[in-house]
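Yeah, one chain of the complex is gone here, protein chain that is, but the others are all in their spots.
For subunit A:
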Amino acid sequence: MEKLILLCLKCILLCSIVEAVFEDQVGKFDWRQQYVGKVRFAHFDTHMQSSKKVLLATENNVFASLNTRTGELLWRHVDMTGPEGNIDALLQYGQDAVLMVGNGRQLRSWDINVGGLNWEIVLDSGSFQSACLVGQQDFVKHVAVLKKTVISLHYLSNGHQKWVENLPESETVDYQAVYSGGNGEVYALGVVPHSHIAIVAYSLEDGEIIKQISVEAPWLSNIQASCAVIGQGMLTCVDSAAGSLYTLDLHEQSQMTQIPLQSLGLEVTPGFQPVLVSTQPNPARPPLSEFFLQLGPEHHLLLQLSDGQIVTLRDFKPAMLVAFATPGEKTVAAVMSPKNKTACSLNLFSAESGRRLLDTTLIFNLDPNGGKPEKLHVQAFLKKDDSVGYRVMVQTEDHMLTFIQQPGRVMWTRDEALSDVVTMEMVDLPLTGTQAELEGEFGKKADGLLSMLLKRLSSQVILLQAWIAHLWKMFYDARKPRSQVKNDVTIETLSRDEFNLQKMMVMVTASGKLFGIDSKTGSIVWRHYLDNIPSNAAFKLMVQRTTAHFPHPPQCTLLIKDKDTGLATLHVFNPIFGRKSHVTPPALPQPILQSLMLPLMDQDYAKVLLLVDDQYKVSAFPSTKNVLQQLQEMASSIFFYLVDSNQGRLSGYRLRTDLSTELIWEVVMPTEVQKIVSIKGKRPNEHVHSQGRVMGDRSVLYKYLNPNLLAVVTESTDLHQERSFIGILLIDGVTGRIIHEAVQRRTRGPVHVVHSENWVVYEYWSTKSRRNEFSVIELYEGMELYNSTVFSSLDRPHAPQVLQQSYIFPSSISAMEATLTEKGITSRHLLVGLPSGGILSLPKMFLDPRRPEIVTEQSREENLIPYAPELLIRTEWFINYNQTVSRVRGIYTAPSGLESTCLVVAYGLDIYQTRVYPSKQFDVLKDDYDYMLISSVLFALFFATMISKRLAEVKLLNRAWR
């Protein structure tokens, strides 16, 4: 019975605090962008003439189909991360796409129209080498898979294995390629490095070895890198050392024919490994006898192999990229060559003759803030008059895809770098020019009363003008149909709105490309590609100066650190325009251990960035005299901590006046037992509105609000499920005092932590009960506050009271963050990214260690929810409704100008931006506010008073006459 009451109570409470999206708000202030990642394989769907699909398999283990007209996703399949989901090969035939996944572990066939799986089979383990479609008599019915030791043939219709054969002498021979020319034989090509090539021909019917030859090739080490099968089964290889081509007929010869490049009048660019590019338009037929030979970074040749002789069809110099495409019967080659510094030109050539096709020039404009072109994917098609038309998808170094139509019209672009956002910040937009002028008026020194008045009047007139222009525009736009009104976002039109809801999202991606995105529309305002970013770089983005200090431009600093060497560089830029700043950052010759932003500002209102190098020396940026002086004054109160997770050491330092440091505390975690996995401090821009909580008996429980508190999470090194544990340590970052320590036994990571106000919430996996659990720690000072005016870590004699409670969570999570508002009055919610793609807004109220097990009068007075072990996931709490976000890696929250509103950006494979109202919109009129009703009531009342007044007058008059 008691349980029932509890349940009822819970339901009532749940209903009362439900906060969800309304259906009419869809797309109003939220947007989602879906990405696939850096493209590894791309195939245009050519089996139908009118098809507008391109299949992409990416390095992020995503297989997707795009609409070539718009660049939007038709469907997308996101596999596991890591090597298990790695896509090794993509083959396409008709409306089936065959994918090799997980180093040859799984073979999948997808229906590209529906986006559903046709079949899926598991292959025996063994490292994957190559795969190809096998056809016979113009029909492709099989797919051959070559692994280190075996070759197998599968039916394309159902994936069943037709035969599997062990490769002969697989211990010594490194089999690397598989080839089939449509004559009922499957060739496995292997190499013994610097000795010979091994060729095994299998019968398509039963897998019997028809032929086995070994050919001397002491110069060859890798078939895939330097060989290709050309024409009627001619294996052609290129040797850069001898500068010659070798050909071998797979059917007959047992000797390679050497053709020196010099005999063709060619020469290899020194230090360049030549590459052969061949094409096999139909897997049931042998490859074409024309092929490309790349001799230098910008030197390509179209060659033809006929009767063992090599003929040069055309020499392309300079040519950066080449690609074959086959619309219908004839094959064409697209060649990209540089035109000038900012543009490249593309041309089509007939593969047979090397002749240039008329009217096929296409101009590709290089983005000065982007990378160089890297790959060319050509979609060629036959026009009505049988001439060849084409579109190209250019892939650049910064993972960007650009789809271009003749004569150079960009149909769409996709910034796939955004699939890998590492860190981001939201920066307030600047004021408009007129507003800035008004602001500027206050900044200047007063020069007379009259001139001030005049200035004020003139600026007011300007404002009025702007307002009228705005009204006119609104009126003008209102007459146009809605679809036509497209407010193009440019830097000029960007300005801060009344409630500061529109901001600039500065996103840093792993590829080293920076983006500035307008948070309202999601359109990319600027891009900036930083080259020479190490592949294992760690990024930290800091806002040194906000837009509040007009006329000084806002300034962001990106710290790029090589994880291996520790060497770092700084990139200073303007977050609104994306331009590199004139301020030259200091050169950092020493590895950097820690960086910290101080609340100090220099005379230009730029916050001071301190960098600690491995000699424990501190350098400041900017390092003007003013700053150094301020630092010297403040030095005794500047503390910082360093973490060495390899040695399990956590140490606190203090700054000396000469900018050297001194060690003041050290905590060592024995690395044999546990390792530090994460450290979370509080966010510096967080405000806490109330110092305490009012209890049921009207007393106040004061929060322990230590701004220097660090939450250190450790995981046991022993991963056995009986002995593994996670630990959480609350340490004061200034004194090194351990405030609290908790250990959760029989649990393991990954641990997600949120640390804010006086609470820490963390999530872990319980190996004992095989479920995810949330735990919350709250710290309270008690009923009295020790020093209510200021918090000092050095003067807090009483240890705080610690309350903790745990809950079951019915899903694993991928990211977690707390909402943040301007003044901290609004109640907090936790935003939890789930693997299913939902972002759950979980009220902090549910994670409250004071939730009672037995409901009392007092707890009811306090609005505490009775304890229930399981937290619920309600789809109404998903802030992104059905706009799922794949692989959420981080959630960024930023306050807006409205206290009720918090801006949220979830990033992972996708990017989703929205606003949340944790306590509903208490400071704004609701969206569905009924203006009609209120105005009609007002008018009705007004007229009623008028009429009744009139009536009363008449009555009075009548009475007077009586």
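Criterion: a contact is a pair of C-beta atoms (placed from the backbone, for glycine too) under 8 Å apart; a residue touches a chain by one contact, two chains touch by 3 or more; residues count from 1.
In this text, contacts and distances are computed from a predicted model.
Candidate names were "Transcription factor IBH1", "Cytochrome c oxidase subunit 3", "Endoplasmic reticulum membrane protein complex subunit 7" or "beta-aspartyl-peptidase", and the UniProt protein name of the unshown chain is "Endoplasmic reticulum membrane protein complex subunit 7".
Screening A:884, A:901 or A:919 for touch with the missing chain picks out A:884. Of the listed positions A:356, A:552, A:768 or A:860, the one in contact with the omitted chain in the full complex is A:768. Residue-level contact of subunit A with the missing chain is found at 18, 20-24, 75, 77-81, 84-85, 102, 105-106, 108, 111, 114-120, 122, 719-722, 767-771, 805-806, 808, 810-812, 814, 835-837, 853, 867, 869-870, 875-876, 878, 881-884, 887, 928, 930, 933.
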